[in-house]
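Excluded from the complex is one protein chain; the other protein chains are retained at their positions.
Read from first to last, the chains carry the letters A, B and C; within each, the first residue is number 1.
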Amino acid sequence: MSHNTFGHLFRITTWGESHGPALGVVVDGCPAGIPLSEEDIQPWLDRRRPGTSRHVTPRQEADRVRILSGTFEDERTGGPVTTGAPISLMIENTDVRSKDYDAIRDLWRPGHADYTYDAKYGLRDYRGGGRSSARETAARVAAGAIARKVIGDGVTVRGALVEMGGIAIDRSRWNWDGTLENPFFSPDPDVVPEWERLLDSLRTEGSSTGAVVEIVASGLPAGLGAPVYGKLDADLAGAMMSIPAVKGVEIGSGFDSARLRGEAAADEMRMGDVGPVFTSNHNGGVLGGISTGQDLVVRFAVKPTSSIRIDRMTLNRDFEETTISTRGRHDPCVGIRAVPVGEAMTAIVLADHWLRHAGQSAL
Amino acid sequence: MSHNTFGHLFRITTWGESHGPALGVVVDGCPAGIPLSEEDIQPWLDRRRPGTSRHVTPRQEADRVRILSGTFEDERTGGPVTTGAPISLMIENTDVRSKDYDAIRDLWRPGHADYTYDAKYGLRDYRGGGRSSARETAARVAAGAIARKVIGDGVTVRGALVEMGGIAIDRSRWNWDGTLENPFFSPDPDVVPEWERLLDSLRTEGSSTGAVVEIVASGLPAGLGAPVYGKLDADLAGAMMSIPAVKGVEIGSGFDSARLRGEAAADEMRMGDVGPVFTSNHNGGVLGGISTGQDLVVRFAVKPTSSIRIDRMTLNRDFEETTISTRGRHDPCVGIRAVPVGEAMTAIVLADHWLRHAGQSAL
Amino acid sequence: MSHNTFGHLFRITTWGESHGPALGVVVDGCPAGIPLSEEDIQPWLDRRRPGTSRHVTPRQEADRVRILSGTFEDERTGGPVTTGAPISLMIENTDVRSKDYDAIRDLWRPGHADYTYDAKYGLRDYRGGGRSSARETAARVAAGAIARKVIGDGVTVRGALVEMGGIAIDRSRWNWDGTLENPFFSPDPDVVPEWERLLDSLRTEGSSTGAVVEIVASGLPAGLGAPVYGKLDADLAGAMMSIPAVKGVEIGSGFDSARLRGEAAADEMRMGDVGPVFTSNHNGGVLGGISTGQDLVVRFAVKPTSSIRIDRMTLNRDFEETTISTRGRHDPCVGIRAVPVGEAMTAIVLADHWLRHAGQSAL
Partner (left out) sequence: MSHNTFGHLFRITTWGESHGPALGVVVDGCPAGIPLSEEDIQPWLDRRRPGTSRHVTPRQEADRVRILSGTFEDERTGGPVTTGAPISLMIENTDVRSKDYDAIRDLWRPGHADYTYDAKYGLRDYRGGGRSSARETAARVAAGAIARKVIGDGVTVRGALVEMGGIAIDRSRWNWDGTLENPFFSPDPDVVPEWERLLDSLRTEGSSTGAVVEIVASGLPAGLGAPVYGKLDADLAGAMMSIPAVKGVEIGSGFDSARLRGEAAADEMRMGDVGPVFTSNHNGGVLGGISTGQDLVVRFAVKPTSSIRIDRMTLNRDFEETTISTRGRHDPCVGIRAVPVGEAMTAIVLADHWLRHAGQSAL
């Protein structure tokens, strides 16, 4: 039991605070012999990096990842490969402006973990949210890059923002390549101007909004996962809900399933060219906790950023009533940068089950 | 890593198949000195028991629980108390009609785990779904009764059916006592006739429907839970998604949070008579994975029963196309009996965190 | 973390007290498709069974094992095979004479866990030692039989008593078959009469003695095990020390290694017909926590039975000084019946590592 470790055969242990000297992750269980260098990880970190558009926090973090252990020169290629030893990754924090946080030192910000950390621990590192900061998710994204190498090129894990501030994409226009071409990871290019207007307006007003993220993993074999308490979908639900600000998770048709009749919800089976195919995917690629071979579809809801400039009522640490408005540098919609985090957590869950399936773990 | 074990300090390991001789659970970590007899567990099992109304499966199971270990006479009262040793509970299967299942021996039932178990294990116990049967949840409910004793009478964990077949309750009529007075655990008595008509009609047609269940835990202290990967809400999400047929989980306002603005989503804090109070509960009683002291609110979506009498297309184990209609004895809405299961899993998650919080575990 | 669970991919959870209605074990992670019936388990239990000679406790326990879950008819042979689901085994306690223990209800027996259980839990099931009784090891032996099936016939795990009451075997007379032909599991037939005289004398005097057990696993591949904290020898050390009354564990030359010079301790390597061979086995078949392919050699020391008829000074639960002499039915040398338990724990550790190595786990 560890609250900073996730996974079993492929497992990550993250550490670090928003305003500490660095953050990092130890990845354990990665099989030996996989080519791995910092160049394999950095692009995924860049995808999540702050400061890349006016729609995310202007905090400037290079987020350069460094591999401190677990790789060694391959005797054939001379390039670095994994050795089966734990892979330690470190990212230094460079643009830290802790002074910004003096004002909230003794206040509990509504919607943040300030009050609950104080209740549990009796103290908290208030600078940028300390350990509860979404900055911890950089370590997840770095680990996710290694998870992707474990599951291999045959499986793709992609994410998209499918709704923001109540404005949903049009699924008939879904285009995965499009997610790489706008700052929102939107698969529907036509919704982008609407979202831009929404965010510009929210930023002006000092407010924020929520979003819905969808992650799809394609190319999975049937038979990945496990029954009862090790279900692929149960692991994914826990993984997604562990991302800061997430308040709901769905697999396949999710809550809409509750409104279907049995005959509509059944994903009927037919025989395709290379194996079973299904007439629909209400179950999101999982039955009984085990993959069907269809696309794995996970969706999660992200609440609006709690740090807003609009005054909210709160208490200070002496239990006195007061109000707060948060300055600092914040994403008006944390759901955007949650896309690469959701992808990473999905890849990590899949890598964990993959190693059980394939029997290749270094552990 | 175990797929049949759930929890850390309070942990359950379940075993048994739908049509085996018995099923059971080993509960480990329960503190010593808690009064516990079969009478403390049986009422919760009766709540989930099949055959109690025309709206659930007519399978007749007494579901009598037997305590095989872990309790001993208290020297003061003479009554049985827990000793800190593992508590083994067993429930015999009595009304097993495996013949019903010969017809599906070589077919994969759409929406069931038949195909995926075969893909993973190369074989499956097809009688009543074997290990993937919802019958396994009887063991969870039995363990949940012990979890309730661990967290004590100060915390209540209650569940309700809040939507069935797209027909939602009216929340203004919410009445917890009402959930004990109708076969649907509905907190809104006025929706009951509508649901009865729906189920009667579905039963006639041989179809089924889905439902939404809400679990509320009241009386929690602030500070229960943990950060990052041990979040109370992440554990609950995994727990609920591990219940058969569940496809979505929400905490507090859940997916609706994604449509809120930051100032609306903030649960503002005021000072009450005995401590902080909140102006709303969009966060469902959890911030940063740790309880706020408000009601903990979890909601989950249950898909329609996959076993229906209406013909569906499928394959047999030789990958030949065919159709299937399932006879046997099935619940037209498995969401109903999921209510006590959701309560039990919530109590188990809470007991697990409770022991860390209170430092009382037998482990 | 569970104190009644052992193992990771192959894992056992035991339950039950010495004088409760039954004891048992849930075995999780056993791959699907392995033929398994009660007949595969019973002979190993019989090997450990009490009442088989005058040198062990006269308690009469049939120790009949019952498989309650996890197997199903194989469609080809019709015989039962594992399904990947948890295997629940139960053994009923039949010859329970709890009255024998009334006298020790309020006394702490020196050398037993009576005082420490009271210190930890505030109460204890004093009948026959309750949970701390060596009777729990019946469940380990039953699980060990399944572990043996997992690692297959190519690996043999055998145990022998190599020393009793300070009288050691003559290793030049080592004969594995001999261990099946005397009540001591002695590989040296010539030591048997000496040991018999010793035990007869101890029994008359109401005393007891200790012993040393050696377990050897042959046929292992090189490469089984893992580094650092998952070392094969570290797991074995923990496993052996968890057996009641064990006070020391050695691998290979063990404590004698501390007296060797580097050049003597080195197990030099030569090339044999089918792979590397070694000139000696001081390391007991493990280097860096990973198997070398040589025999795996584990030895453990068992202290004398603490329940003796000779008066010893002790305290009662009111902290008053008194004396105790234990009647009941006890083994004069618990080391004898520790042989099959040591074998079982070795097989369980090997099965756990085997599944990681072979990638076949049901988990």
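We adopt the following convention: contacts are C-beta pairs under 8 Å (C-beta built on N, C-alpha and C of every residue); 3 or more make two chains touch, one makes a residue touch a chain.
Here the structure is a predicted model, which is why all the values come from computation and not from measurement.
A.B. asks: Using the touch definition up top, pick the residue from C:Val191, C:Val212, C:Leu296 or C:Leu350 that touches the left-out chain.
C.D. replies: With C:Val191, C:Val212, C:Leu296 or C:Leu350 as choices, the missing chain is touched by C:Val212.
A.B. asks: Among A:Gly84, A:Gly111, A:Gly165 or A:Gly335, single out the residue that touches the unshown chain.
C.D. replies: From the options A:Gly84, A:Gly111, A:Gly165 or A:Gly335, the contact with the absent chain belongs to A:Gly84.
A.B. asks: Looking at C:Arg76, C:Lys99 or C:Arg261, which makes contact with the chain not pictured?
C.D. replies: The one listed residue touching the chain not shown is C:Arg261.
A.B. asks: Considering the complete complex, identify which of C:His19, C:His112 or C:Arg127 is in touch with the unshown chain.
C.D. replies: C:His112
A.B. asks: Provide the residue numbers of chain A that touch the chain removed from this figure.
C.D. replies: Against the missing chain, chain A presents residues 1-5, 8-9, 11, 13-17, 20-24, 26, 28-29, 32-33, 68-70, 72, 74-75, 81, 83-88, 90, 117, 120-125, 130-131, 362-363.
A.B. asks: If the missing chain were put back, which residues of chain C would it touch?
C.D. replies: Interface residues of chain C facing the absent chain: 1-6, 8-9, 14, 108, 110-113, 115-117, 119-120, 131-132, 136, 163, 165-166, 202, 207-212, 221-231, 233-242, 244, 247-271, 275-276, 279, 282-284, 286-293, 301-308, 310, 312-315, 319-321, 335.
The criterion applied here is as follows: only the chains that are shown with their structure count from here on.
A.B. asks: Taking all residue numbers used at the chain A/chain B interface, answer same if over half belong to both copies and different if under half do.
C.D. replies: Since more than half of the residue numbers are used by both chains, the interface counts as same.
A.B. asks: Based only on mean CA positions, could you tell me how far chain A sits from chain C in angstrom?
C.D. replies: Result: the chain centres lie 46 Å from each other.
A.B. asks: I'd like the Å distance between the centres of chain B and chain C, where a centre is the mean of that chain's Cα atoms.
C.D. replies: 38
A.B. asks: Cα centroid separation between chain A and chain B, in whole Å?
C.D. replies: 27
A.B. asks: For chain C, which residues are shared contacts with two or more other chains?
C.D. replies: Only 1, 84-85, 363 qualify.
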